[in-house]
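One chain of protein is taken out of this complex; the other chains stay put.
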Amino acid sequence: MNRQELRTIADQAKTKQAQYKHKVCVCCGAGCISSGSQAVLEKLQEEIKTRGMENEIEVVPSGCMGPCNQGPLVKIQPDQTIYQRVTCENIAQVVQSQLIEKRPIEELLLFADSRPKPFVNAMEDPFYKKQLKIVLENCGDINPEVIEDYIVCDGYKALDKALFQMSPEEVIAEIKQSRLRGRGGAGFPTGIKWETVHKYVADQKYVICNGDEGDPGAFMDRSVLEGNPHRVLEGMAIAGYAVGASKGYAYIRGEYPLAIKRFELAIKQARKLGILGVNILGSPFSFDVEVRIGAGAFVCGEETALVASIEGKRGTPRPRPPFPAESGLWNKPTLINNVETLASIAPIINRGGQWYGEIGTPKSAGTKVLALAGKIKYSGLIEVPMGMTLREIVFDIGGGVPDGKEFKAAQTGGPSGGCIPKEHLDVKVDYESLVSLGSIMGSGGLIIMDETSNMVDVARFFMEFCMDESCGKCVPCRVGTKMLYDLLCKVCNGQGTRKDLDMLEELAIYVKEASLCGLGMSAPNPLVSTLRYFKSEYEQQITKNAAVQGGTHG
Amino acid sequence: MTKKRIATVWLGGCSGCHMSLLDIDERILEVAKLADIVKCPIVDAKEFPEVDVALVEGSVTSDEHWRELEHIRKNSKVLVSLGDCALTTNITGMRNQLAKEDVLNCAYKDAISNDKEGKMPKHWVLLNLLDKVVPLHEVVSVDYVIPGCPPSADTIFYVLFELLNDRVPDLAAERKLKYG
Amino acid sequence: MKKKKLILEAELSKTDPRVKMLMVKIKKENYRPDALIEILHTAQNSFGYLPMNVLRFISKEMKVPPSRIYSTVTFYHFFSLKSKGEHTCLVCTGTACYVKGAQNILDEIEKEFSLKPGQVTADNKFGVQTARCIGACGLAPAVVMDDEVLAKAKAEDIKKIINSRIGAGV
Partner (left out) sequence: MAKIPVNIDGKSLEVESGKTILEVCKANDIEILTMCHLEGLGDIGACRLCLVEIEGINKLLPACTTKVAPNQVIKTKTEKLKKYQKITTELFFAERNHVCAVCVVNGNCELQDLGYKVGMTRVRFPYLFPKCEVDTSHPWYVMDHNRCILCTRCVRVCGEVEGSYNWGVMKRGVAARIISDFNTPWGESITCTSCSKCVNACPTGAIWPKAVVQGQFKKNPKMITELVEKRKMHL
């Protein structure tokens, strides 16, 4: 298929959509499915059919809409009304009242049970109003299993633009201008990474999409892959064009069967339309993508371990340099980008690097998708401009801590990150500010803890995670994390001494500096940050012990 | 100059370190010029007195050892871990891979030399084994160590002689480190 | 030291449909050793876990050394050398679920069924597992009973569901 035909498809699909009065999206993200949205979807389709409204109302199973806690969610377009906790019994009422009589059902509106006055237009609710959706812009509005739905929303337009109006160097320049940084955690400038891979000469190069979202408490990549897989695919193809790769791998966690299914479907559809494969859209550029299913190893989020895993081996990292950009998959230059990074590419190409670069803060441009969870009223998936304060995110968007409890800390960056105490609620959420507080942006998991959380126990929880996930290759991480975990258990059990605290601090720095890969280097972060902000809790555990010391052995 | 007071103790070990100590041979006279050995497994003294230097052989394997070691620490100016057992638990620590019950059963019930109805020693005056054997420094703070199984007489003499002359022994710098 | 007996399992029958499926996958991947993980996924999907005879079969067919296969299988959480049980209850212990009481659910299950994570009942009817994060943090604590995700799980309800499944004997 050539580019003209692609436009025809877009036009046809547009005309078809224009004939509908309403589009009703039923959230079929993994969260809402487990709340029963599949049945709601079927019931709705049936209801529309029995009423003979198929030509007026389009029913679409869509990706994640955000407030997962309130699911199953149903969104009515163009009114932008969202109903929460919809059940099969509610369906008839929704159709009758909202779609026919144009009368919103007050008690079913989003956040009806917690806001004094819920909004008919959900986008006016503070939960949405403060967000800025770029990566997630179509997520929740389109059917992720239908490629035409994506094409209608300017899908693959960026690929078309890159292939026919830009040279690879110009694409890279655009990305550099956008100041986009890797969304996987480290925040390395994406444009520079692309440029590095681009400049190496090799007969074969690869693009890898890192969808091994291993952080407990993070589900951003999952939602993007499930809600808009074509956006990621488009990003991969553009990346392939820019760096000169003809083959891509999408490495997706085995724990995300739905994401795998939808991404594989997206590949199939794109191949059929000639958007993947030989001579894409009639251009000289060829590119194909294969899915690799992760088998459950957190360390595979580390790029060299990821490469080993795609090669079918134990996912153990190797020292860098050489970086994968020089010698990666099968020792060929390899570009490895996170799902969210790749999903940000198409809008940047479409609207220009300058536009993107103006969002956010000077050093951290653009938006960040965050997964809000833990002790928070409205948990779910959000996307905000970089530099929004933690307070705005937790209290304005997330609605604060439930049950009248007090906010104690926010954990960012998963097991590689740290805890931010309430004194620093006004920190700007961007790469540098979080690092200065001893945490990291990470992939975007944000877990809120209230006053009942024991911070020593939190540190122990994350250390156990890192110990279990350590690949065992290098000594500091293999033995160091085990020693740290044992010491933390000792402190948690009230048997710790001051000597143990000193040893914790000494070992933490050693593991951080001497470990081979990112897992070990960041494993002590939760411990170090809780020691920094909640040292009194550690000391309490120890003084409790001082009274009984000397008599507990035997 | 008043003479210093030395004690040597033998906890969970095989006495090999003490044998090695005796191997300093005639150099014992040099030690005797500077110090009195006031407590030693082969010196008949009941109570552990206040001393300047305590050489402790063996690891901590029972509650009795634990209490004894705490007492020694309180009454010694300088405490030296003598030999691998004191330092690493060495041979005595090999039981740490097993459950305490299995160890006791092996010794008191299942051993070939036992009659079929082997009995566990259980009396309040008897010592109770710890779940895990631990090196001295996990119980009290230790000032100096002499690794080796056993440490050579030369090394023991070197450390002792330096301490008696109020100098700081440095095994690593003197290339006198030896494990096993 | 006890010697481990080399258990000679029954050779796989080439007519077994599961073996056929595995062969199709191996051929489709062109016997490439780098597809090992994909092939192991296929094998585990059809056999439920990775019995030793299946690993031997893969090693022989793909000409990949046994040590390489075993080291790969044991590296990843996803692969299991033991049967996981006819019914499985997977408790998510990710951060959000942990903060919201996943441990309590595990404790209750252990009390009721005497099973720790990773264990299976003697009759192989039921097994308990944990996952590091299933990405359903908004619904914490989450439990996956067989293939169904149960949101905001409560220990009491979970116990009831498990009992009804085991009792039903399906």
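Chains here go by letter, A, B and C, matching the order in which they are written, and residues are numbered from 1 within each.
Note that in this section a residue touches a chain if its C-beta (ideal position, glycine included) is under 8 Å from a C-beta of that chain, and two chains touch if they have at least 3 such contacts.
Quick caveat, the model's predicted, so the values are computed rather than measured.
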Legend entry - Contacts of the hidden chain among displayed chains: A, B, C
Legend entry - Residue touching the undisplayed chain, where the options are A:R314, A:K332 or A:K368: A:R314
Legend entry - Of B:L129, B:C149 or B:L164, the residue in touch with the unshown chain: B:C149
Legend entry - Residue ranges of subunit A at the interface with the undisplayed chain: 297, 314, 318-319, 321, 467-476, 478-483, 486, 503, 506-507, 510, 513-516
Legend entry - Contact set of subunit C toward the excluded chain (per top definition): 1, 3-4, 6, 52, 55-56, 65-71, 74-75
Inset, instruction - With the missing chain put back, which residues of subunit B would touch it? List them for me. - result: 81, 84, 87-91, 93-94, 96-98, 132, 135, 137-138, 142, 145, 147, 149, 171-173, 175, 177-180
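The rule is short, and it goes like this: only the chains that are shown with their structure count from here on.
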Inset, instruction - Give, as an integer number of Å, the spacing between the C-alpha centres of subunit C and subunit A. - result: 26
Legend entry - subunit C, residues touching no fewer than two other chains: none
Inset, instruction - Mark out which residues of subunit A touch at least two other chains, giving numbers and ranges. - result: none
Inset, instruction - Would you pull the subunit A residues touching subunit C in the complex into a rising list? - result: 30-31, 33-35, 67-69, 71, 213-219, 222, 253-256, 292-298, 309-316, 371-375, 379-381, 411, 414, 445, 447, 449, 453, 461-462, 465, 468-469, 471
Legend entry - In the complex, subunit C residues that touch subunit A: 32-38, 40-41, 68, 71-72, 75-79, 93-96, 98-100, 131-140, 142, 148-151
